[in-house]
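Note that one protein chain is taken out, while the other chains of the complex remain in position.
To keep things simple, chains are lettered A and B as they appear, and every chain counts its residues starting from 1.
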Amino acid sequence: MAKALQTLGSLSAFWFIFPCLLTLIFTSVYPVSFGIIVSLTNWNWGNQLDYVGFENYLNLLSDPEFWVVVGNTITFAISATAIEIALGFYLAVQVEKLRIPTELIRAMLMLPLMVSGIVVALMSKVMFDPFLGIINHLIRIFGIGPSAFYGAAKTAMSSIVAVDVWWQTAFVFVIMLAGLRGLPNDPIEAARVEGASEFTIFWKIRFPILRSLLLTVVIIRIIDTLKVFDIVFGTTGGGPGLATEVVQTFVYRTAYSYQQIGKAMATMILFSLLILSISIALQSLQRKVESS
Amino acid sequence: MSEIRFVNVSKRYLDSVEVINCLNLKVKEGEFMVLVGPSGCAKSTTLRMIAGLEDVTSGDLLIGGLRANDLTPGQRNISMVFQSYALFPNMTVRENLSFGLQIRKTSGKKVLSEVGRIAGMLGLEELLDRKPKQLSGGQAQRVALGRAMIRRPSAFLFDEPLSNLDAELRVQMRSEISQMQHELETTTVYVTHDQVEAMTMGDRIAVMNKGQVQQVGPPVELYEKPANLFVAGFIGSPRMNLHSKERLLEASDQNLAVLDEKLAKDTVLGVRPEHVFLQAAKQKDLSLGLGRVERVEDLGHEALVKLITSSGLVLTARINGEIRHQTSLGDQVRISIPFQRLHAFSSGTGFSVPEFNSFSR
Partner (left out) sequence: MWRQTIQARFSKLWAYLFTGSMILFSLFPVYWVLTVSLKSKRDSLSNPPLWLFEPVTSSYTKIWNHDTFKDTFFNSIIITLIGIALSLAIALPTAYALVRLRLRGKNLVGIWLILAYMLPEFLFVLPMFSLYQWTGLYDTHLGLALMYQVHVLPLSIWLLSSFFREINPAIDEAARIEGCSNWQILTRIYIPCTLPGLVATAILNAIWIWNELAIALGLTFSNAQTVTLGVTSFRGYAALDWGAMTAASIIAIIPMLLFAAVAQKHIVKGLTLGAVKG
């Protein structure tokens, strides 16, 4: 009977999470199995649906265009994340140093985060316009430029990275500021009493405590930037040529412009595996940092 | 009002060791039973099994003669006061008090009158519209009591309810809870680790250790006739002096061959600090000869004295009155213990040796 009660208890608990389970099945089990099946066919949204085995995968892996796209995505993810982390963390340290109520300052710094990716993209198009844009006008004052920005293969990718930095640095800033404020005061004051310099206190006491949080933010930003779509779609659309084509815009084009669903799904499956392995690797690194 | 019985109750958590093994305990109808023991002795688990917050792994839990193992907490008609009070933070005092009645779909008029009755009883009238955050510790405690009383449950359960209060308030609430329980005559199980609470509040005390009931009885009985070494050591502060028979008798300057013979080899003898006298032995006293005063803790109304006999035996004595002014560090004093104040235990089983204890008295 006691056993019966226990199962009854967990039955009620089961109904509590049932809608969530249903949602998870609907949105991960179904799409992933659909994706795997379709990736083995040459479906084109229409009536044509033949089993082609691993042809899509083999074609992709031997397609130089695919590797350019993967390279672009990784370049974008690494450079954008690196700059955002450095800038956002540094900003958090500086703002924390002010020791004044920073509510308004934080609100102003957070503004870009509230803007949707596509709007960020269009705003940047206005500002980066090679002829009439304010940026070229401003950098001319410093004797640089003019630059074609999105217009040239050489500068397009850096321009998109710059836009992402404007957009997402605040994310790193907000979380690291909260982390800095949440640090225990006692060890820092004890170190100050011992006569440690602020520099030493930062690197020997505060940074090690924050390392795990910082790594979490890195993981989030890496995954997020790997999945980049809006700002590329809204600015260059992948061009010029293939200069800024990233995985998700590539898939969008493959599926909707070229109607090659099999190939698109094969790309998505490979890409999801990449994201999963990167995040698993980073998380195990984080566990190591946490335990050390 | 109903009696609560544990019949061969065991409790095991998933994949872990047994925390309670074959517990048998009877809380009589209307009785105030205190469960006391060191942390980890499963006293709280025992209480929570009565409440229905923990499952009973095996055995039977009877409330009012009915098997309650499978009843939900709500069906058991008991109420509980928590250490953290656990008032519902989103509700006013009034809503906290009436919540249980409303869940049970009591009529609005009845709820109103019951809230009035309880508020009057506990002096909560002024606080009815406050939220728990706006209450002091003592007030929150009273609201928790009111919430427990309003449904007229068949039993009250208390889980260390006073440990978050300051010392003065604790003394006050202690007597209030006792008084309330005596008026309502509701069966009560009260868990505490505080001996003073246990001794002053309980009709009976159950001392627990490692998931086992060590002894059940009225407070004075536990103090005067501890059933085993654990209870002897646990009840009473400072602790009872416990020494092996050899060490104690060897410290004495008397010829104790008779006594020595009477006691088994593995006997442990105990004496409470207040029965260690700093004076020459009279007839019927065990004399420990001269000892040195190692340390004096003067508490004002009494002093605790740590003594070392010439044979190296360490004893704590509790002394009061004028004599404490005559005792200072390093003094050589005579030590004596009335034979009838000695407690004997078998060190193997831990049980008290009743023959000796009746012989010496």
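In this text, a residue touches a chain if its C-beta (ideal position, glycine included) is under 8 Å from a C-beta of that chain, and two chains touch if they have at least 3 such contacts.
What you see is a predicted model, and the numbers here were worked out from it, not measured in a lab.
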Touch criterion as defined above, residue of A:Val115, A:Ile144 or A:Val289 at the omitted chain: A:Val115
From B:Asn8, B:Asn24, B:Ser58 or B:Ser84, residue that would touch the chain that is not displayed: B:Ser84
Residue of B:Gly40, B:Gly74 or B:Gly348 in touch with the missing chain, whole complex considered: B:Gly74
Hidden partner chain, residues of chain A it touches: 6, 9-10, 12-17, 19-21, 23-24, 26-28, 30-32, 34-35, 38, 87, 90-91, 94-95, 97-98, 103, 105-112, 114-119, 121-127, 129, 131-134, 137, 166, 170-171, 174-175, 178-179, 198, 213, 216-217, 219-220, 223, 226-227, 229-230, 233-234, 247-248, 251-252, 255-256, 261, 264-265, 268-269, 271-272, 275-276, 279
Contact set of chain B toward the excluded chain (per top definition): 48, 51-53, 72-76, 78-80, 82-84, 86-90, 99-100, 103-104, 147, 151
